[in-house]
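Yeah, one chain of the complex is gone here, protein chain that is, but the others are all in their spots.
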Amino acid sequence: MLKELSCPKCGAPVTLESERQQIVVCKFCAAPSVVDFGDREHPRLTIEESGVIDTAAAVSGTSLWGDAWKRLLKNKLAVFGLVVLAVMALLVTIGPPIFTAITGLTADYIPDDGALLKSFPPSLQHPMGTDEAGRDIFARVLQGGRISIAVGIISTIVSLIVGVSYGAVAGYMGGSIDNVMMRIVDIIYAIPYILIVIVLLSVFGGPNTQVLIAWLPSIVAGTIVGVAALLAAFWIYRRVFGEMLARSIGEKAIRLVSGIALAVGVFLLIGAATSVIGETGLGASLAERYSDRVNLGLSQIFLLFFALGLVSWLTMARVVRGQILSLKNQEFVTAAKATGVSTPAIIFRHLVPNALGPVIVYATLTVPSVMLSEAFLSYLGLGVQAPYASWGSLAADGVKNIAIFPWQLIFPGVTMALTLFSLNFLGDGLRDALDPQTRKF
Amino acid sequence: MTNNGTILSVNDLKTYFQTEDGVVKAVDGISFELKKGETLGIVGESGSGKSVTNLSVMRLIPEPPGKIVGGDVVFDGIDVRSLPIDEVRKIRGKRIAMIFQDPMTSLNPFLKISTQLMEVTRLHLGHTKQQAYEHAIKMLKTVGIPDAESRVDNYPHEFSGGMRQRVMIAMALSCDPELLIADEPTTALDVTIQAQILELIKDLKARMGTSVILITHDLGVVAGMTDKIIVMYAGKVFEQAPTKELFSTPANPYTRGLLRSVPDPAHEQGKELYQIPGLPPDVAHLPPGCPFAERCDRAEDICRKEFPPFVEINPDHHSLCHFAKEVYEESKVHPPTAAARANK
Partner (left out) sequence: MALLVVTLTWGLIRIAPGTFYDSEKRLPPAIEANIKKKYGLDKPWYTQYFMMLGNVTCRTMAADETTLNGVQFSLGSTRVKCFDFGDSLKYEGQSVNEIIRRHLPYSATIGIIAYILALIVGGGAGLFAALRQNSIYDYGSMALAMLGLSVPNFVLGPILVLVFALGLYWVPAARWGGVLNLILPVITLSAIYAAYIARLTRAGMLEVMRSDYIRTARAKGLNETSVLLKHAIRGGIIPVVSFTGPALAALLAGTVVVERIFSIPGLGNIFIQSVLNRDEPLTLGIVAFLSVLVMLLNLIVDISYGFLDPRIRYE
């Protein structure tokens, strides 16, 4: 909604670029005018007298996001990626039903005719050929796309949730809490995570998922109690020792002892909570209900979501914490505080939007890495199980027959590569768009 | 090969940049001359093109997006623009040296000071490592770094801001250049340090006979240091005059405005501070006519329509204004600075 107005000083035409623009500088005479949106349909311009204006807001008048979006669109590769992704998303959502409607084939349809139980090369009837059980590959690719993309997105969301919360808390609390939290991240970071995931999945995959579900309530309870207890312990510790900075030995011993006592207390509380919940059999009943409703293959997929999400939250936490830390000390926060803005408002209205930038970029780049990990796990047999398919598992299966039936590998492989490609380009484009300094001329 | 003692002659220099917003004419037809041993001050607001001018002299403009599109730069009789780049490199650091605004980022944080100092003399003067090392220590002493022998092996982050700038000066003067270009050397420093650095430059200049170009936006800095001054605005020279004359009888409304903006507590207590109204123009989209017109308090129609002429007040004093002579006369009667007023 760009309104055409006239500069009050020289009469030249002036365009407003957004409804929130407050100041406009005439491109002809460079006279600054204040925009009055009293009447929404007919904003007025009045000459700015005092001469003290914020140049940046005046000249462009667009918000940070609008600006970034424009820059993103200029980046051809990113746009290409975006388009491909949009097409891919469309295909996998509405593709399968349409395909089934047209050809009557589904992803797991196995023909009755024994003669058709072979892998056929691409033909009119089967655009991408069939796999060894006679299933149409095109349908499988579409179906697999749903699952691959779902895994990618949901795992990223999981890692976002965990990572952002953890990072935001660490960043905002600052001080020793932040220190400890980041040390933990560092330690966990050093572990070859994939190994743990492999163990996790192989141990809990398939029929064993129930066991995990049974444990879940206890784990959740334990975590909540643990965090609460830790915070309480910290608070107590600070209250008791906050003011006393004397360095006598007696003091140190008392500190140490109380520190240990508090830590032990925390552990005991966690243990108590966990076993109490366990006793109630809440977990077991949940597990039973779960296994009634959800079938095996699907539960494996859910497990994948979480497992993969857990692999990438670490860096996300670091990114978020870094952002929050740097923003916390910036002047606009102090300014907001000085004008009496309340703390939650500060966090949500000021800190979060500014912190979002790198988070979004990193999230866009996490999706492809998660999808690759999923493919890797499928290759090892730990990923998505039949009858469900994902691009990774399709490719993994196809690899076996590459010399004889190359189409089994090529189609899913190319599709996946294309999607990952686009995601990476998009992520790069986002990074360039949101961080003005990396702009090329 | 000097001709009448002119060491640098810049003639109608034009440097343009290709940006997303269009072509930015950062420097649009600048001309000035510098004689041997002189100190020239280039004054202007941010974006006036002063830094670009100096980078152009040494051909340090990054080629995409920038380009020197016109004019001449003649250093000691040599046409710098037409030299092959490796010849230019022989001049850089040896005959023309440059120091930059922010000593914190202008020194390589990963290398020792000694390495960075030795580089210059080993490259241009052919010193051996030992010679270069000793010379480095000598230079550090010259610029007043205490305990030079042990500090020479330190890293940049081990020095304070003022010291770092001294190190940069030492580096620049290592080969005893004929011309020193100082691009806002004191802007990033505390006021007390500023004075020290300026004194240092003055002192070294006297001792080594270097010609100096001093770039700044701070009139106070040039007042005590320069022989003559150029005032730049929107990529053009707005006024050019010997220092004393510029301060006492400026012939350009912009210069007058600048001078009036310098607060003078001794003479102006209780009065409102003067500011030139408005903002510096967007150099990518300059209006026709005088770029200063919309901020000028004596602008008239002709100013907005026609580009002003370069008027000669006297052989050393030029001003870009339709009303240069009038402003000059007015300055004689009403000097722009209170101090000058008091001295009348």
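By letter and in written order, the chains are A and B; residue numbering begins at 1 in each of them.
Following the convention adopted for this analysis, a contact is a pair of C-beta atoms (placed from the backbone, for glycine too) under 8 Å apart; a residue touches a chain by one contact, two chains touch by 3 or more.
In this text the structure is predicted, and so the values were computed from the model without any measurement.
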Quick one: which of B:Leu13, B:Val52 or B:Met98 touches the chain that's been left out? B:Met98
Any idea which of B:Leu111, B:Ala206 or B:Ile302 touches the chain not displayed? B:Leu111
Among B:Lys14, B:Lys36 or B:Arg89, which residue is in touch with the absent chain? B:Arg89
Using the document's contact rule, name the residues of chain A that touch the chain not shown here. 187, 189-196, 198-200, 202-204, 207-208, 211, 215, 368, 372, 375-376, 379-381, 392, 395-396, 399, 402-403, 409, 413, 416-418, 420-421, 424-425, 438, 440
Residues of chain B in contact with the chain that isn't shown? 58, 60, 64, 86, 89-94, 97-98, 100, 102, 105-111, 119-120, 123-124, 155, 157, 168, 171
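Here is the rule we use: only the chains that are shown with their structure count from here on.
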Please report how many Å separate the Cα centroid of chain A from that of chain B, as a whole number. 50
